[in-house]
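Notes follow once the structure below has been shown.
A single protein chain has been removed from this complex, and every other one stays in its place.
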Amino acid sequence: MGPHHPSTHGVFRMMVTLDGETVVKLKPVFGYLHRNHEKIGENTTYLASMPYTDRLDYFCSMTNNWAYALAVEQLAGLPVPERAEYLRVILAELTRLLNHTCLAGFLLQDTGASGTPLMYAFREREKILDLFESLSGSRMMCNYQRFGGCRIDATPEWLAAARQLVNGYNAFLDEYEELITGNEILMARTQNVGVLSPALAVNAGITGPMLRASGVDYDLRKVDGYGYYPRFEFRIPLGDHGDTYDRYMVRMLEMRESIGILRQALDRIPEGPVMDPKAKIRGFKPKPGEHYGRIEGPKGEIGFYLISDGTANPYRYRVRPPSLINLTILEDLCLGHTLADAVIILGSIDIVLGEVDR
Amino acid sequence: MTMSDATRPAINAQTSAPLSGPTDADRDELRRHGILLTSIQELANWGRSNSVWPLQFGLACCAIEMIAASMARFDIARFGSEVFRPSPRQADLLIVSGTVTKKMAPQVIRLWNQMPEPKYCIAMGACAISGGPFKQGYNVLKGIDRFIPVDVYIPGCPPRPEALLNGLIELQKNIRGRHIAGPAPVEADSPTAPGEYPVPAFGERDLEPTSNPKLWQPPVIVRPDKP
Amino acid sequence: METLAQIHERLAARFPAATLTLVPNPAPPAQASLLLDAAHAREIAVFLRDDPALRLDYCSNVTGVDWPEKEIVETTRSVQIDPAGGPPRTIEQKTKRLQPGCLEVVYHLYSMALKHGPVIIRLRTGNRSDQITLPSLTPVWRSCEFQEREIFDLFGIVFTDHPDLRRLLMWDEFTAHPMRKDYVEPDDYEWEPTPHDDVLAKAKAHYPAPAAKAE
Partner (left out) sequence: MLGSGLIQGLAVTAKNFVKSFHDPARLVTVEYPEQKTKLPENYRNFPFLVYDGDQAIDGLRCVACKICEAECPPQCIYIIPDRDEKGRPTKKPKVFDLDISVCMSCQICVEVCPFDAIKMDQHFEIATAERFNALLLHREDLAKSDAYFHTLHPTEAAQVDAVLAEAKRRTEAKARPAAPAAVPATPTAPAAPAAKPPEPPPPAV
């Protein structure tokens, strides 16, 4: 199957051996979108890699930006102002909403509910993208975070618009769940399909909602407590069965928690600068050393491993792609299921090829 | 009105005299008098331009904007192009939406070969046009027009969905200006040609060949050394 | 969690035959790492995973690093007293030393059960040309599977006992290892209106020959 693929997950190829319609062997083939992100990152300056991180996981440019900014800030020991940290939390949670909404749409598209759920999801996505656009200037490729803060301050009007969106989002989720969550066909197609055991999930390095759907309580927002997440109250939804339906439900519940975080953050955001006054745009050269910085992206743990040799370019620039590592267990999940189920399982893993292949 | 442009070397230059007929001004004048003048060519072009069915084919970031363009807000259906076909045999338009890597390029060309005539190609986004920001990469094809003819280029990274619609309008204009009879704009599209574009093979270091010289002849550009 | 130095001590006591080196890290968060020798890497990995105090059950990030051969110029100064009674002279002596290159794999380990980490372990190959085998840690942590394949593809490190060691990102016919520092990328700069530095040099190869221009 693939790499030109009727399910809308990009250029991903699976070599499937079938017995009748049952999958007996499945080998994923990667590299159809290998854009040499890491090589380019080693040949350009630290700042110049920032717009490239937008294009890793092109649904979640804000969290990619944050992960990279966080890794560099920790490597160089830069402080970040309070307002910028709040803005980062707000934008990361908006990204989570955006990603999970779209994922639900694509997953349902894969089950055969073509059109309607995806249309509704994209209707909401446009509202979030409008927010991103009016803040950062671009719909998808935000390029918003900088080392030591954020590029532009959010205006009061922007914060009011964000609050309005957040207040209306629960109603949308209610409608969406009414549309699809109780749907018997969806249940029949997804329950007990692609069951992932907690032991295998941990050993295979699965992160993000996929891991939590298997019942493992591991969320970097709680574990590492990066940014200002320890200041917010939220719960981590966990699944019981680790099947495709749980993976869908965990994401729906995570969105409800994200709305809670957004409300708290929008209420408490302080006034102040968004950029550390000592941070400089040009001529940024961290001292020699290495660091691995990671955050909880919507798809899982996204991390950046940087080795600095004291020059303006990183000596080694590595992205830890959650999508690629979550695909490790694709074959295990698909064995014994039909080919049509393999497409749903792939959809529930939530991959973006820009990040898988980089 | 002629289709030859710099990206497409005029191969049949000696036979490319455009068909003469009433100009647009003539038609407007006649329409004002209540006479609707049409020809087979115009009718065919009208039909073709208003039912351009794209191939459901996403490569990278721009594919998301392409999907966004087909959704409610931008609604590509208003231009008759909402029918995204999963099979190249049913599609008229290949929207190359994203970075074409060297590993993916043979597949893209194969898909293009499988599409029936008449077919059109839009290079959407910087990566599809020239490799874009990733042009420095070793696995990135520096422009899909090295291997297949492109009708419309839409720069941007990624282009807004409106920009894609704008490109589609450009393509529709382009289609309306085409001739049914006469020479094909590209040699490989002409009835005598084999109709297939050569698919490069995977080499040890690069694709072999790295471009299709019949299609891709960039102008020579020489930069003086910097003082 | 124990500090890396404590882990180092325990490992040294447990595996007396293994060579373990603590690699310091001057960056502010000081994520130091432990360099293991390839022969004992698998046993130590299993120990790290199963030890009840550590339980590093989650291997997050696996990456390769290329350290090419480097010529290091060391300057030694010695003061020589003039036997004739003049003022002492300082003699600078420069010695060139070739630091051997190697390929390195870095594993970032965390514990999901105990929620601590990271513990960073590194493995190094003998050189960059013929001694490029390392033991695969995929049997210990499944998450290494694709990442080690990627390192095999981009750096050319051969992992023994890897279940499915093929190229991950590039096509199978490809022979080079592009993430190595000395990789030369293929030249396709026929149309390059805004060339700089390296690209300018490559684009110049496609400019018309000077003789043709003069005609």
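Note that the chains are named A, B and C in the order they appear, and that numbering of residues resets to 1 at the start of each chain.
Following the convention adopted for this analysis, a contact is a pair of C-beta atoms (placed from the backbone, for glycine too) under 8 Å apart; a residue touches a chain by one contact, two chains touch by 3 or more.
On a predicted model such as this, the values are computed, not experimentally measured, just so you know.
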| Considering the full assembly, with which of the depicted chains is the omitted chain in contact? | A, B, C
| Contact residue for the chain not shown (choose from A:P79, A:G112 or A:G137) | A:G137
| Given B:P86, B:P106 or B:G156, the one touching the chain that is not displayed | B:G156
| Missing-chain contacts mapped onto chain C | 191, 193-196, 199
| message | If the hidden chain were put back, which residues of chain A would touch it? | response | 44-45, 47-52, 116, 120, 123, 126, 130, 133-138, 141, 143, 151-152, 175, 178-185, 187, 281-282
| field | Hidden partner chain, residues of chain B it touches | value | 5-7, 72-75, 78, 126, 129-136, 143, 145, 150-157, 159-160, 162-163, 165-167, 169-170, 174, 218-219, 223-224, 226-227
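Everything below uses one rule, namely that only the chains that are shown with their structure count from here on.
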| task | Starting from the mean Cα coordinates of chain A and chain B, work out the distance between those two points in Å. | result | 33
| note | CA centroids of chain A and chain C: separation to the nearest Å works out as 28
| task | For chain B and chain C, let me know how many angstrom lie between their CA-based centres, rounded off. | result | 44
| request: Quick one: which residues in chain B touch 2 or more of the other chains? | output: 103, 136-139
| Sequence positions of chain C contacting 2 or more other chains | 169-171, 178
| Once bound in the complex, which stretches of chain B touch chain C? | 102-103, 130, 136-139, 142-143, 202-206, 210-211, 218-223
| task | Enumerate the contact residues on chain A facing chain C in the complex. | result | 27, 30-31, 34, 36, 38-39, 74-77, 200, 202-207, 216, 218, 223, 286-292, 294, 301, 303, 305, 307-308, 315-316, 318, 320, 324-325, 327-329, 357
| Residue numbers on chain C that touch chain A, as the complex places them | 25-29, 31, 57-61, 63, 65, 106, 108, 112-113, 115, 118, 120, 141-147, 154, 164, 167-171, 178-179
